[in-house]
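Can you keep this structure in mind? I'll have questions shortly.
A single protein chain has been omitted; all remaining protein chains appear in their positions.
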Amino acid sequence: MAVYLPIWQIIIICFALPAVGFFLGVLFQSLIRKLTARFQGRRGPWYIVPKSLRPVVGSTRILQPFWDIMKLMYKQTLIPSTAQRKIFISAPFAASTSLIIAIWFIPIIGISPFGPFEFSLIITLYLMLIVPLTIVASGAASSSPWGAIGSYREVILTLAYEIPFILGIFSTAMLTGILTPVYGGVPLIPGSLSLTDIVNFQASHSISFFGFKIPAFFILLNPFAAAAILMSLIGKLKIKPMDIPDAEVEVIAGAYTEYTGKLLGVYEIAKILLLFISLTLFIDMYLGGALVTVNYLGVPSFIWSGIVFGVEIVILILIISVVNAANARFRIDQAFTWYMKIPLILSLIGLVWPYIMVSLAGAGVSIGINIV
Amino acid sequence: MTDSEAATSKVEKFSIVDEIKLFLKEMLKDNYIEEKEIQDKKYVIRTTPEYVKPIADYMIRRDGRLVHLTVSDEGVHGFEVQYHYGFDHLETNTHFIIKVRLPRENPEVPSIAPITWQASWAEREMMDLLGVTFTDHPDPRHLFLPYEWPEEAESEKIDGFSLYTKRDKSAYYIRKDLGKWVPLALSPADAKLTLLPIGPYHPMFIESEYFRVRVEGDEIVDVDMKTGFNHRGVMRLAEQRHYARIPFLVERVCGICSTTHATAYCNTVEAMLDIEIPDRAKYIRTIILELERLHSHLIWLGVAGDLIGFKTLFMWALRDREHVLDLFEKLTGNRVHHDIVYLGGVRKDISEAHIPEIIRRLDFIEDSVKKYIDIAFDHPVVKARTMDIGKLTLSTAKDAGAVGPTARASDWKIDVRSSNPYAAYSPEYTTWDVITDSGCDVWSRVVVRLKEALVSCDIIRQSVERMKSTSAEIRVKPHLPEEGAEAANKTEAPRGELYYYIKSNGTNIPHTVRIRTPSYRNDAVLPFMLRGQTLSDAPIIIGSIDPCFSCTDRMIRIEDVKTNQVRLERIGDLARKYRRA
Partner (left out) sequence: MGLKQKARLYSPWVFHAHCSGCNGCGIEIAAALNPRYDPERIGVTLHNNPRHADIMLVEGIVAKQHVPFLKRTYDQMPTPKAVVAIGSCAITGGVFKPDDDKGPSYTQGGPVDRIIPVDVYVPGCPPKPEAIIDGVIKAAIILSKRE
């Protein structure tokens, strides 16, 4: 349930949350690398280094992405003489800052420093959209032809995945408003655009799914939108079939080609924060925000929430890694067509699905789902 | 086959060599200076320079392939220009080597590049290396000498222009503009077009190569390729070394297909000495050559997977390739440069104890290759990225002279192993089929290579089985060749036809060594595939010919299509027009 915290606690959380998010993001990234490597038949970053090698290479590489970023932070930063300096330098900071702010508005296991902030969903989406904008800007400003082509691809890909993403998000947000009056239960705010409300709705309701009583996860109530969102996230995170803007073989590193040292490190931080935010957003929207309100077995509820959060994240990362390992890269026009075909149609179905459910319930037809 | 068919084919077989000889005699009359058969069905005919163009015209019209064109330095006798025409795709082993002598001062010979595209690169190479002028060459630019080559100043004196500003504006342009590429400073006319430097270091290639690609949006309009970054002067070095030391040098022409280079060299020298190697050595050569083809096709599959972003395929292919390398290490002692093929046979025997392991590893590789064939047939993204891309039609392939799997994927059944049998490939030793595919695109090149890998496994099995019944002799002793002895021979490298020509001067050092690698030909075909494709497809199209720039060291250029400056691309059309006229 939403709580309004005193101001000093809010300030502490404002500083602590991005750090926690970064740390968790590093772990997620490391897990993705490890799992992808395992699917490819490799070992991936060592989690336990053999004893004989420890003096040279350290005892663990769980935090491999963190070491990569630290290494970049201690490197020389070169700025091409032909680059437009201001945009070139400020773009990575703009990306990281917008994502740090976005973390404040996303409830992580129900914790959000601003409480049930009214339009937190809109704010988060907007801040997440800043990242591709900065990538486009930095690619154009770097005055490298590879950067220009990377920007051009980023624009097209963003256009492609953003439409099903937005449609999917809003069709899910509508669920809070539409379903409650029909299926009973306590009517909340009609069609709330607050992430906290969405999380709380899922935590406070439960559904009987063919006789089983489970929490009211929106992934069950609107699976089409959830699938569309997951497909869009693959483009947002540049997972394998959609890693077109920074395809190594085709455009070297796309918009990042001319970035070195600290600026590249800041971009890497942004990537890790984006991974964390995207996964957390998906969990908030569709998997009940990993919020457990009951102290099962005498263990405090927030520990349960943490465990549930971990399990859900691992499942999501497993899906992402399989997709990453099992696919070749699309061409940009093929990616656009694909997004216009499958995720867009899924999200459109997701958009009308709540109304279909309502009318079915109104007509007395049972589809096996009941909100309790 | 009925009797009449057999009779006609017999007549046909009889007629090819004889018909050509008859025609040449008729045409040249008094200028038919000399004729000799250097090996089985390989004829040397000497004539005078003014007849090279009609001969080339006739040979190409008669479906011959210009296998190679080269010049040999004969000291006080001047230069000897040699045109190697191959008819082995029509009749086994048939080759004609047309030779003309040029004076040492001001050596000039008419260019045959307007007749066949296949001569273009070779003539430019010889203009670079030996200074022979091929008059009326449509594109007489430097081929693979570095920009800093000292001749630049000399030619400036002669022509009033610098060599590169006159002959090769673009090469000069590349160098001048390399450092300062500013997209926003483009003129409005050029703003639509983007120039992209690709290379010399680019993830697209393992080796270094410099491409300049002009793209409009995402579409490739213009490709400019500067090679020669890998020019190591192997042919020159070989002419300074003892016969016995050259196998180790030519193996280092390419690290992926090293044994096939050594085999081609040894075959050529053995043909020159007229010695027959023992059967066991033939089988051992075949086993190593086919293992090499396996590992080459596997690494190609991996790299092609990487080029379309399929990292998992790259990792899997390289993992399975390790099994081949293990076999190499066990059989020859080395992972990459095997150094097992040697003059007169092989240096090391394959013992009985190794055979079970060979069979075991082959089974594993065969299973995984079958898995990759399934991936090629079923994976939607792989199919989307490879099908209908980089089309090379059969007629273009023939005109431009594609070889190897690239040609076979365009449904052209040429394979040196069947048309010009060496080692243990002839039917009395092993039986196998040439794989072709009619798709003409990148996907069929993938499938052809994968199926060839299966054929390789089959050939190795047969060789291992039949090797058991041979005598233990693995090598005969070579001797020094006579003065003036010459030989030409070829092998089927994993990338296609590899051609060697060696001439002796009676000492222990060869007088002339000429190498024509398969990628030399296939790189020349690249522009036909690249034009009109998108930039995203460029890597896999370039990769689909399995380019080995280490082997090639040459250069190619197509002019801008959209501004009517097309020259080189239409060589094939020109040739056709010329033939009709």
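Letters A and B name the chains as they come in the text, with residue numbers starting at 1 for each one.
The working rule: contacts are C-beta pairs under 8 Å (C-beta built on N, C-alpha and C of every residue); 3 or more make two chains touch, one makes a residue touch a chain.
Please read all numbers here as calculations on a predicted model, not as lab measurements.
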Check: For the unseen chain, which displayed partners does it touch in the full complex?
Finding: A, B
Next item on the list: Check each of B:103, B:131 or B:233 against the chain that is not shown and name the one that touches it.
Entry: B:233
Next item on the list: Identify the residues of chain B touching the omitted chain, counting contacts across the whole complex.
Entry: 145-148, 200-203, 205-208, 228-234, 236-237, 240-241, 248-249, 252-256, 258, 299, 302-303, 315-316, 318-319, 321-322, 325, 335-337, 548, 550
Notebook entry, point to check: Which residues does chain A use to touch the chain missing from this display?
Noted result: 33, 37, 40-46, 49, 53, 56-58, 61, 64, 67-68, 70-71, 73-78, 248-249, 252-253, 256-261, 264
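Please note the rule applied: only the chains that are shown with their structure count from here on.
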Next item on the list: Provide the C-alpha centroid distance between chain A and chain B, rounded to the nearest whole angstrom.
Entry: 50
Next item on the list: In the complex, go through chain B and note every residue touching chain A.
Entry: 180-184, 194-197, 202-204, 215, 218, 305-313, 315-316, 319, 379, 381-382, 384-385, 534-539
Next item on the list: Going by the contact rule at the top, pick out the chain A residues touching chain B in the complex.
Entry: 39-42, 82, 143-146, 148-149, 152, 240-241, 243-244, 247-250, 252, 325-334
